[in-house]
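The complex appears here without one of its protein chains, the remainder shown in place.
Chains: A, B and C, in written order; residue numbering restarts at 1 for each.
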């Protein structure tokens, strides 16, 4: 038989998260002696082209984090057409009606669940500090053009509400782009509008968004004692904040393990190809809130 | 007399498909005006571009003031004391007169432009040479004639030892031409070496001390004393054949009134204007620069919006709302500014000829007939003696006069012609081709069309028109039959009121 | 009507075009080289890749490559016209997204493939015509006008879909994206048809010639009787329709209308055109060049994926190859240049 070749397609190749996933997948490939092809697929069109490309180079299967979960049917058809096995990672693929696609095994955590962890973390910290919820503004760094971004922040909102946070204190700060500067500008305006709150919590689609909010708050002399920000991803952006000599308002980040997602998924795929043993339909992993204090322990525990 | 200051020795230049210059040698002396003549495409402008450092020769030497020179850029030529006024005006439309004149050598202090000094310098120097232009006016707001004057000033104010003029008068009219002639005379008196290209023989006789004649990239002859060369020799040297009466006017019976323009008014006119043209008539329009002739014709053609008035053809009101409507009605206008309004620079010669007339022969109203178009292009290339390697050559690579011929061909090829309006049609065109164009004008008229010719060349207007209308400052100042249209009569109508008849006579003399 | 159209015989005087034969030959050669250097370059690249990159020269990969540039190819055809007329269109990416979303929504509501396609194309036509009117009649700068439409149309795509991808369930619609005829997927055939149609349009019709004319010199074209404004609107309208078609095809291929798809698409398309020798200053365009431009763009990406080039180095490589392509092209025009 042909040597085993497995594709690993991710939606945002430049994001540290996916770089890490790739790195661990690579490690698995090296250990088990199969070939790995990594392709970034920023949109649906590129995704289809990449699947065709994988077939052309005689891969037998691929792991994918698609640019949009609604691309499920397209992934399924392209895989079938090219006779490739497929499993999803991070984001679970759904069909046109929004139902998960059963024939594609999945490993990951839902965006909404990550968001909920963020919200719970924030609610917890508000309680810890003994803030009066009525005096706390919750800043949602919004980038609703991106479905995952919306789901994540929605998770956080729902968790905060469930913890008794007043819905009226939610403030949206729509970012024009997903970078830190856009987040900064959006947060700045939100602070201008809502000068009445004594304290703030901030969350968004990733660490960069929250970092923008934190910097904007500092510009208004709202510091670590008045603001709590929790990001998503546990990227270097977050670690940089934790490395600063004095604590900043960037309180924590929800870390998911790129190691499991990268390493384990390709191994499952290899098994599938080699021995026809399909992966479990769904494998869920969890995120962990990482803060300045517990960062080393958490990272060790995650195998980073 | 001084010795030869400028020497061309076996200079050659080859372009793909064209040997523009083929071993040309001649000398020009300080304190003299040396004329260059030759058919369109003979290589005159190419020679000046080599002199100005724009092109590098493929062979031969250039000696300036006894020293052999090899220029690798225009800056080198300028540094060597050479100034060239190019045939295709080279100005920056967005900059002011002062900035254009001083481009490349703006007065500065620590890199900062000394604007006041620049303005002052340009104002005084312009006044000295008798040019009245506002140093702060932007070139884009000036008329072509004024832009041409700026170009001339740019070269002259370089205080170069060698100054070369490439058809400077082609877009000037009497007033500026007079200023220019005076300027050339002054420069000559100062001992500068002057080279002067023109297709107007009168001008050459007036200005030049010596002349060299080109044909097909070769030197045909140099005449050291201009005054001694008979006109016929110049023409036959240049064209390779004899030409007796270049206008070739033929009296013809005029038909009924065909085009009637009533109360036409628009931005650049001072009052509503009316006139009419009879079938078979050639109507000349004369006036000084800015008299409003072009403006009037653009209104007629629908190229500019008219505020009032109407245009009737064969008794029916047509009043075209745009050029395409005018063309459909049988009225065509060959514009005066070939670079801005005429040529499609990137397109081929054939394309430039066929762009409009092809609409009569399309397959299914959409598809081109390549063979017909090619045949027509070739026919006109032959007939107007367009010098081009083939019909597929990009028009921008043709010499100025040849471009003009191609644009003319575009309109002469128009089959449904009723009114042919030509705005400065022979600008930059050689004597031989002029003759051919006049022939065509007469033929068109004989076929029953109305022909309107705007020209700033008085002899031309007088030579070909059945009737002359004279404009002055946006008004029609008079109308003269062919018999009544003497130079003096026309000029006295054209010059501003305060000018006396005497001035008119002085200029004519 | 008169003798002018058949030039008189008197004019046969022994030709003014005296160019000697040698340089003429030379110039023919050069012109040919000029015309085809890009093609030769691409052919060379192709052969080299076929021998050096494993799996490159296989039916599956070549088809995949063509499929990957099908959308860009279609839109590049009309973008070529647009650039040739000295205009610019930034709104194509948004139009792709919007027409796809709209088609998917209509399909969802009405179950009618005909209505979905019709609706999508109509939307494209309206967007294009809107651009055209803004630019030709209201004389808005093309960059700003199409930037504005780009934003507005993207906004509309988000609004009508509530920011969600709209799933497509209809088999016949979806199958359009992967049906094959003569071994080639339909999208590829549609793109090929576009190249043929717009090639003919550019070179053999008044429409095409007048497009080049207004790009070369709008004022001269107007004075020569070209209805500049009307033509401009038509060009943009065509562009809108073709782009919408590309959007519908994309939607069928990815089985959903995605409001955030095709971001940055405009830059890819314009780059492919410019790479293919279309001048941003108008007046110059060759359909064959555009085809090559599109293929180069697609091949580079394809090969990098085949070679498993690291994502970060892909940026570097793409940049380098773009440069190499134009520099190569530059080298040979060097001699022909003005000096």
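In this section, contacts are C-beta pairs under 8 Å (C-beta built on N, C-alpha and C of every residue); 3 or more make two chains touch, one makes a residue touch a chain.
Every value quoted in this text rests on a predicted model; they were computed, and no experiment measured them.
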Given A:26, A:144, A:158 or A:224, the one touching the chain that is not displayed: A:144
Which of B:178, B:378, B:392 or B:479 contacts the chain that the document leaves out: B:178
From C:56, C:158, C:195 or C:265, residue that would touch the chain that is not displayed: C:158
Contact residue for the chain not shown (choose from B:104, B:230, B:253 or B:365): B:104
Missing-partner contacts on chain B, residue numbers: 52, 54, 73-75, 78-79, 84, 86, 90-95, 99-100, 103-106, 108, 111-113, 115, 125, 127-134, 137, 141-142, 145-146, 149, 154, 175-176, 178-179, 182, 186-187, 189-190, 288-290, 304-305, 473, 496, 498
Contacts of chain C with the absent chain, listed as residue ranges: 90, 134, 138-141, 143-145, 147-156, 158-159, 163, 267, 270-271, 274-275, 280-281, 311-320, 322-323, 326-327, 330, 337
Positions on chain A where the hidden chain makes contact: 14-16, 19, 142-145, 172-174, 176-177, 179-181, 184-186, 188-193, 195, 208, 211-212, 215, 218-220, 235-237, 239-241, 243-245
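Keep in mind that, in the parts below, only the chains that are shown with their structure count from here on.
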A-C compared against B-C, more contacting pairs: B-C
Averaged-CA centre spacing for the pair chain B and chain A, given as whole angstrom: 71
Between chain A and chain C, centroid-to-centroid distance (C-alpha), Å: 36
Interchain centroid distance [CA atoms averaged], chain B/chain C, Å: 41
Residues of chain B engaged with two or more neighbouring chains: none
Junction residues of chain A, two or more chains touched: none
